[in-house]
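A single protein chain has been removed from this complex, and every other one stays in its place.
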Amino acid sequence: MTTTDQYEEERLHHTPWVEKYRPKNLDDVASQEHAVAILKRTLATANLPHMLFYGPPGTGKTSTILALSKQLFGPNLSKSRVLELNASDERGINIVRSKIKNFARLTISNPTPEDLANYPCPPYKIIILDEADSMTNDAQSALRRTMETYSGMTRFCLICNYITRIIDPLASRCSKFRFKLLNNDDGLNRLKYIAEQEDLTLDQEEPVLQQVLDISGGDLRKAITYLQSASKLSNSYDEHQEISGKLIRETAGVLYEEIIDELVNVIKGKNHTQISNYVNEIILQGWSIQQLISQLHDKLILDDSIDSLTKNQIAINLFETDKRLNNGSDEHIQLLNLSLQISKVM
Amino acid sequence: MSLWVDKYRPKTLDQLLYHDSITQSLKALSKSGDFPHLLIYGPSGAGKKTRIYCTLNEIFGSSVEKLKIDVKTFVTSSNRKLEFNVLSSPYHLEITPSDMGNNDRVVIQDLLKDIASTEQVDFNNQSSSKTKHRFKIVIINEADSLSRDAQAALRRTMEKYSSNIRLILVCNSISNIIAPIKSRTLLVRIPSPSITDINSILSNISVKEGIKFSSNDLEPFYTKVSTASNRNLRRALLSFETLTMQNETIKPETNLSIINLDWEVIIKNIANNIKTARNVATLAKIRTVFYELLSHCIPARIILKTLLFNLIEIIPDVRVVQELVNLASVFDERLSLGQKSIFHLEGFVAKSMVTIDQYN
């Protein structure tokens, strides 16, 4: 085996599963029937509008456009026909003015006969702007004109999580595709497929994959990453450990159920010294309070024994705390406040 | 090597004394040769950095301890020169984004691209050597203070260069880390050592150093030291060492006041004052003290937090405590959003006084 082969193998080994199991064609994209159906039609006619993909993370937006462009141009041609820019590239207004514009006005390269035979090879280029919501407003405005001027030979595909952060003039130039959260079965199937491919030993006693999906909240990328992390961790022990729910939780930074239960109990106890002590303990354990809040939210809001008026107040407190945490406030004070406030209304 | 924090710092994973399960995982990871990006979080003084360096030691051998400081220069897009320090060994480098101010995104992008590309060039040399690791470790300290921009930039970079760079992000809390990064890294939570952990470490050291005690019942004494330092191991060691330097023979019952820091005592007294003398004159007096504390590099938010917990301790009424904590949470948010800390500190004191008045 030559060094390059070895290297190639190593590289494959290091590749995140997210990349490894990226859908190769549109049919593989899970759960986004609506968008896929429309895109397939464009594949047949080879006519593509400007597109704006939006939706929560891990629902397959980037995968879809990558698969689409691959299917349109084939591996060789896509090098010269597709430009992918994401937030890690410099994307200030200067780049929009120079790089994007230059690529946009390049004359399209001629496809080779083989490519023509195998792929539709429509006469335009595709510029993919991933994570477009992190572009500055100036840069976005600079795009407006470029999009129109070169629409003859260039299609843009903007990908973002929050459509509100795309300026209206841009959004109105694109046909929008909303990517919804994966439904449970599709996600589960995908995970099962990966687990089989990677030969994972799962804990048979509990529905591990389902738990993975629950923890990641429908975000397939998250779910796959958790699975990979957990498998790495379990593989590295001397005797291969089974991937258990607890392992997944630990790698995902999700608090143990016991902690949440205990916290709720202490809060119900209404003794402020006890609350303060337990909160201190949680803080010293290093848990993420934002995670705790979302778990606490699930716990309390779904609890049928609490009447809805109380739930209302709890929800307001949760919101306040989350907002303050987002503003960079201190976790300890905020958690203590949250616990005391909840104990007040319960 | 003169201070105990230095002297008794574990160098290898085997020397680590607590959190065995984490140590086991790290050991397993370093043994497998593969190594995902890590996000290591936990309270300060819990031993995050120590664990990282132990892990690196496990992987690369002791040469990771051969540290040096490089000064790197970058020219930003606005043509300004930007200098910052990089702590590095042959196998890793360590950066602290707060050195870079608003330009952290550019710097991190450039730096990582730089490392990634150079690493690929001398890949052949490396494969011939004994170590089979083709990646270089980049430790990013205080990752929670990275701007959103920089974090967004990181998320793609992490995937792109995953074949020859491994990132280790270190932070106190992952609340400020954006979700994409969390999902791309293996989270390792390092809790503070428990009181018993610290106690056993302290007693180990006192045996090794031959510290003399006047009595044999030391457990309560150690517990006092570790509680006073809020289970921050680093601080516990420093305070214990200070204690031993002040007294030839330590009398566990009596002389512990020395490990209380001046500024903590001051804040405690402020709390007492708030409880007893609630008037404008006190408020004015407290303002001057706040100014003094601030000028002594005590961050405003630490002052607020310490003050709050001191107040809670001396006030028995649950309702008042609830109100006070609520106030603190409001003012802490203002402190983190605003710039004029003195306004908010004084505001908190004024409101606390009013609250205590109301329930009296």
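Order of writing sets the labels: A and B. Residues in every chain begin at 1.
The rule we apply is simple: contacts are C-beta pairs under 8 Å (C-beta built on N, C-alpha and C of every residue); 3 or more make two chains touch, one makes a residue touch a chain.
Methods note: contacts and distances are computed from a predicted model.
Pick, from "PRIM2 protein", "SsDNA binding protein Ssb3", "AAA+ ATPase domain-containing protein" or "Exosome complex component CSL4", the protein name that UniProt gives for the chain of this complex that is not shown.
Matching the unshown chain against "PRIM2 protein", "SsDNA binding protein Ssb3", "AAA+ ATPase domain-containing protein" or "Exosome complex component CSL4" yields "AAA+ ATPase domain-containing protein".
Can you pull out the displayed chains that the omitted chain is in contact with?
B
Pick out which of B:68, B:208 or B:251 touches the chain that's been left out of the picture.
Considering the complete complex, B:68 is the one touching the chain left out.
Identify the residues of chain B touching the omitted chain, counting contacts across the whole complex.
On the chain B side, contact with the omitted chain comes from 1-3, 5-6, 9, 44-45, 49-50, 53, 65, 67-69, 73, 80-84, 87, 96, 98-101, 103, 141-142, 212, 229, 234-235, 238-239, 241-242, 245-246, 248, 257-258, 261-263, 265-266, 269-270, 273, 278-281, 283-285, 287-289, 291-299, 302, 331, 334, 337-340, 342-344, 346-348, 350-351, 353-354, 357.
Everything below uses one rule, namely that only the chains that are shown with their structure count from here on.
Centre to centre, by mean C-alpha position, how many angstrom separate chain A and chain B?
29
For the complex, give me every residue of chain A touching chain B.
On the chain A side, the touching residues are 3, 6-7, 10-11, 13-16, 18-19, 57-58, 86-90, 92, 94, 130-131, 134, 216, 219, 221-222, 225-226, 228-229, 232-233, 235-238, 250-253, 270, 272, 276, 283-291, 321, 324-334, 336-337, 340-341, 344.
Spell out the part of chain B that touches chain A in their complex, as residue ranges.
Answer in residue numbers: 24-25, 28-29, 31-32, 34, 36, 41-43, 46, 77, 106, 109, 123-124, 127, 134, 148-149, 152-157, 159-160, 162-163, 173-176, 179-180, 182-184, 186-187, 189-192, 230-231, 301, 304-305, 308, 312, 318, 321-322, 325-326, 328-329, 332-333, 336-337.
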